[in-house]
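Taking it in order: structure first as structure tokens, then the write-up.
Of the protein chains in this complex, all but one are displayed in their positions.
Chains: A, B and C, in written order; residue numbering restarts at 1 for each.
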Amino acid sequence: MEILGGAHFAVAGAGESHGPGITTIVFGCPAGVPLSRAGVQDLLDRRRPGSNKLGTPRREGDKVVLLSGLYDEDHAALLGGAEVATRVGDEEILTPGYERGRATGEPIAAIVLSAAKRSADYAQFLGPAGDVRPGHTDLVKHHKSAGYTDPRGGGRSSYRSTISDVIGGAVARAFLAQRFGTAFFSSICQVGEIESGERLSGAVGDGRLTSEEAAALESRLEEPELRSLDAGFASEAARLIEVARKEGDSVGAALEIVAVNVPPLVGEPLYDSLKLRLMGSLGGLHAVQSCEMGSGREVVARRGSANNDPIRSGGYRTNHHGGLIGGITTGSPLVFRVGFKPTATIARPQDSVRKDLTEIEFRLNKGRHDPCVGVRAGVTLESRMAIEVADAVLAHQAGRIDEGNFRLFDGQGS
Amino acid sequence: MEILGGAHFAVAGAGESHGPGITTIVFGCPAGVPLSRAGVQDLLDRRRPGSNKLGTPRREGDKVVLLSGLYDEDHAALLGGAEVATRVGDEEILTPGYERGRATGEPIAAIVLSAAKRSADYAQFLGPAGDVRPGHTDLVKHHKSAGYTDPRGGGRSSYRSTISDVIGGAVARAFLAQRFGTAFFSSICQVGEIESGERLSGAVGDGRLTSEEAAALESRLEEPELRSLDAGFASEAARLIEVARKEGDSVGAALEIVAVNVPPLVGEPLYDSLKLRLMGSLGGLHAVQSCEMGSGREVVARRGSANNDPIRSGGYRTNHHGGLIGGITTGSPLVFRVGFKPTATIARPQDSVRKDLTEIEFRLNKGRHDPCVGVRAGVTLESRMAIEVADAVLAHQAGRIDEGNFRLFDGQGS
Amino acid sequence: MEILGGAHFAVAGAGESHGPGITTIVFGCPAGVPLSRAGVQDLLDRRRPGSNKLGTPRREGDKVVLLSGLYDEDHAALLGGAEVATRVGDEEILTPGYERGRATGEPIAAIVLSAAKRSADYAQFLGPAGDVRPGHTDLVKHHKSAGYTDPRGGGRSSYRSTISDVIGGAVARAFLAQRFGTAFFSSICQVGEIESGERLSGAVGDGRLTSEEAAALESRLEEPELRSLDAGFASEAARLIEVARKEGDSVGAALEIVAVNVPPLVGEPLYDSLKLRLMGSLGGLHAVQSCEMGSGREVVARRGSANNDPIRSGGYRTNHHGGLIGGITTGSPLVFRVGFKPTATIARPQDSVRKDLTEIEFRLNKGRHDPCVGVRAGVTLESRMAIEVADAVLAHQAGRIDEGNFRLFDGQGS
Partner (left out) sequence: MEILGGAHFAVAGAGESHGPGITTIVFGCPAGVPLSRAGVQDLLDRRRPGSNKLGTPRREGDKVVLLSGLYDEDHAALLGGAEVATRVGDEEILTPGYERGRATGEPIAAIVLSAAKRSADYAQFLGPAGDVRPGHTDLVKHHKSAGYTDPRGGGRSSYRSTISDVIGGAVARAFLAQRFGTAFFSSICQVGEIESGERLSGAVGDGRLTSEEAAALESRLEEPELRSLDAGFASEAARLIEVARKEGDSVGAALEIVAVNVPPLVGEPLYDSLKLRLMGSLGGLHAVQSCEMGSGREVVARRGSANNDPIRSGGYRTNHHGGLIGGITTGSPLVFRVGFKPTATIARPQDSVRKDLTEIEFRLNKGRHDPCVGVRAGVTLESRMAIEVADAVLAHQAGRIDEGNFRLFDGQGS
């Protein structure tokens, strides 16, 4: 079952690359968390390639409408925003969506419709003898589904499906921000062979930021040509991506994902640990091929005496561990690094097959694509981290029973 | 997490009684199953009170739009039907939904928007000192959510949320019908003290019906004033419901739910048995207080020699067991009986409290309701049965490995 | 996956009727709950047929040993009890099990080994042409597993596997008793056509019992020849069971299952509601064919004005609803009634088949069995109720965040 998160906080998603829209249901937001459509939209907007010239030219002006799970006694505030309508035969139904309110604890649904799709771009991939793009899911999905797949754009195996991640992450972030001030950041730290000189993990210190400090960090990340702490690196990386595009090629990227003001003591042991969940959720995203925690792959070469983080009464003095010990949060920043492969779709000719396994030299007929998928993925990774932390927070709270929460009539539950 | 079904076939639902709409995601439909919007709509239409005068006067012309999980190379067929649109600020997006195609195996999403709601009817229930309707969730949900509930119509604890059940059931039915000819029926067998003289379990014989026989049975059930095998009983029951309505009162009902052409050998042992799942899914529906399988409560009074069903080479000769032995299907019809309490919302004065526990004599100010919720529930119960059977079918198939399903290139997986 | 309970509190079981033993793992017990092997054993002892002459003559002196999930700084207390040993080749390992301590929050494992089994009794059922007992799982399990089943005693589809239910229930009960004083009771209320004159639901009043009152009620239930509030009924029922046995026949039974001091506000809406879970868990037990909540099947015949339970500031005045409104606990007693079919295994000749579908007149060669399986099932049903309530309590607590539970170093998580 396609569910992101865990038993306490989870996101169900549906919708393929070229279908009518992406549908999302978010489960487990505690009653009372303040939510707004605009807040969700702000994070969705970060998925778009609009802010610079490096992404795909398809403008995806994705707009979210919320369909359930909020309430406010002020119905004008609750309903005074977006609208949604359906027409079936002669019957039209139009209703306002939810604009802002408090979570009721019931599932929160959202839809994001798709604007015009250029399905014609995909003619060369259709049918049982359609071309197979190297590095894409065309071949395995065709055979896995015995031919009953949607060949336009890869179905769910598309960047578009991560809209649900961001919507779920927006709810998780609202919850964690309200209760703990937790904030999530990402910074591009490598593009091709070029590496950033600054690390997000270094910029957040011991991981306790005021809301002003968090806002300032967010602003700083927004400024460069690519979302990164290091503006010089960002400019150079942008140029590299542009070169790759002109050459009909693509390039890989790596990102740091960091959370601050992380509630400590969160995460279960072993098979359901927060580390396992984060390694899977971040490392399992489309096009990702590596996932590292804290000092990551570097720790292999270290001695224990250099790698163990000293502890003082105020907290850990260093954060090689990346915020999790034994899969449980220490309150130090969560620090992960994720590496993306270069975009599989390129303009250069390559050895490939048709879906019937006839060998071809593959040439892309139409369509343009991101030359570097990694650089837009930050908000998705932040979202996935937020979803897993929210789930783990609720799991930890479940075991700390306070009888005061179990009272209705006088004398009951006492 | 609010999921109906199991790990293989499941339905996620969202949307409260008076919200913008009901959102549904169906997981696990095998690739290749033929699906159509019209087929889902037909089953949804059975939820409506339109066909007779016994239901709530609120006309619920629920129209479904499918947003994902289908494909057909004939895009005119795939897209030539319903439309959905959103407006956020100045940006409008309009797209066709899916009309008909084959399941791709990816999640199937659907929305059903709500037409105008008369929220004003609910004024007396609003706020921390709102009235509490006896038999309703007003009080428990208010305190459970620390006040952050939607007090209009009970939120998810509303008949309206079962739209998702029916949509999920429609997909499950399409799958099971295609593969096994399985069909699901329900018949009202008791209203108040009046009982039907005919039993659905008797009408289906050994449970192997041709598609013509199944269609004929369905037609026969549709004809009476209430959906029932026994037209005389149905007329009498309809009058009783009308009397109850005029008296500002309500009345209970019981239904039989039966499946034919059930694939045998389906269901897991013990904690995840199909019996456990069906008893929960059917017996757990809103307003249900009893659930019986096969001969149900009557078997308590029997001797084993009278209750054991004799077995011959062609199958079980009787069906006291109701289609499941040890939680596994025998191929005999699945037979369940479900009892509903009388509708809790009535016009008569009753002892109650406000949400702050102040005692009141409760009188309903506005709003009209079904005097007999049970009589519309048949399609929901059939749907839940179909969902659980579909899940169990997939679970059984999972354990029967055929290496031929694991081949891509020559020589692989062999 | 064979798991009883939910995502927060769950029981995994393994072990078939005639295997080496029953293995149980209990997940989700909050850290700090006091547990003892003796406490678990006391409940297991209630499964045995020893206390009267009505059960199967096979004496099942089941002894439990706890293998994980407890701790106490006093190692003598922790370890000073049962022992367990393995011998593999020449290597023997012997270790004490856990005797008493506090739950650590980690999984609690237990084993109950089987004493000598009379497998010879099962010779007539072995092999692909073995006899099929009507009403048993012999036929469906043989074909479901393509012949790879354990034909001795039904494998997991055996009463013996409910040892795990009772162990899990014992942990759930310890947790709920410590925190809320919750207690669980069962009473046989019907055997064959004979019905008890007293109802457990009547005996518990508004469901708030002191620990003395709860102990007195438990004692009263233990006294009669069969576990029942009504000693006269119990004697008569015992005689009926003895008659059935002598005639080579069997008889059905019904039980009431009731919980008191139930924490209110517990249970999720709709698809994961506590009602759905309890109807499934209780109604899904082997040999059960009906499950009713509160006034059960009787409510069908009622008017709403008679069925709605009046509410006063101190609580509900009646309990037709059975402790759950909208699937959420009201604090009134949980009241369920479960009906068992007569034991399928009887000595009388019956029409049946071999596993290869050859028709036979089935006669039981050897082996003796309970003539009334229902009468020993009370402790299993109480256990299942406790497991579901524990899970729902933890789920409710999860949504009520108290930041004080998320602190480690000074200033963190605040």
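Here, a contact is a pair of C-beta atoms (placed from the backbone, for glycine too) under 8 Å apart; a residue touches a chain by one contact, two chains touch by 3 or more.
These numbers were taken from a predicted model, which means no experiment stands behind them.
Colleague: Touching the absent chain in the whole complex: find that residue among C:Gly69, C:Gly283 or C:Gly304.
Modeller: In the full complex, the listed residue that touches the missing chain is C:Gly69.
Colleague: With the full complex in mind, choose from B:Asp90, B:Glu212, B:Glu361 or B:Glu403 the residue touching the hidden chain.
Modeller: B:Glu403
Colleague: Go through chain C and note every residue touching the omitted chain.
Modeller: Interface residues of chain C facing the absent chain: 1-3, 7, 10, 12-16, 19-23, 25, 27-28, 31-32, 37, 41, 61, 63-69, 71, 73, 75, 81-89, 91, 93-98, 102-109, 111, 113-115, 119, 126-127, 139-140, 143-146, 148-150, 155-156, 357, 407-410.
Colleague: Touching residues of chain A against the unshown chain: what are they?
Modeller: So the residues of chain A touching the unseen chain are 1-4, 7, 11, 13, 132, 134-137, 139-141, 143-144, 146, 154-157, 161, 190, 192-193, 244, 249-254, 264-265, 268-273, 275-277, 279-286, 288-297, 299-305, 307-313, 317, 320-322, 325-330, 339-346, 348, 350-353, 357-359, 371, 374, 396, 400.
Colleague: To test your reading of the contact rule: which positions on chain B touch the chain that is missing from view?
Modeller: 6-8, 28, 30-31, 105-106, 179-180, 208, 263-266, 269, 313-315, 330-331, 393-403, 405-413
Going forward, only the chains that are shown with their structure count from here on.
Colleague: At the place where copies chain A and chain B touch, is the share of residue numbers found on both sides over half (same) or under half (different)?
Modeller: The interface of chain A with chain B is built from mostly shared positions.
Colleague: From the mean C-alpha coordinate of chain A to that of chain C, what's the distance rounded to whole Å?
Modeller: Comparing mean C-alpha positions, chain C is 43 Å from chain A.
Colleague: In whole angstrom, what separates the CA-based centres of chain B and chain C?
Modeller: Chain centroid spacing, chain B to chain C, equals 29 Å.
Colleague: Suppose each chain is reduced to the average of its Cα coordinates; what separation in Å results between chain A and chain B?
Modeller: Averaging C-alpha atoms per chain gives centres 34 Å apart.
Colleague: Which residues belonging to chain C are in contact with no fewer than two other chains?
Modeller: Residues 7, 264-265, 269, 313, 330, 396, 400 of chain C each touch two or more of the other chains.
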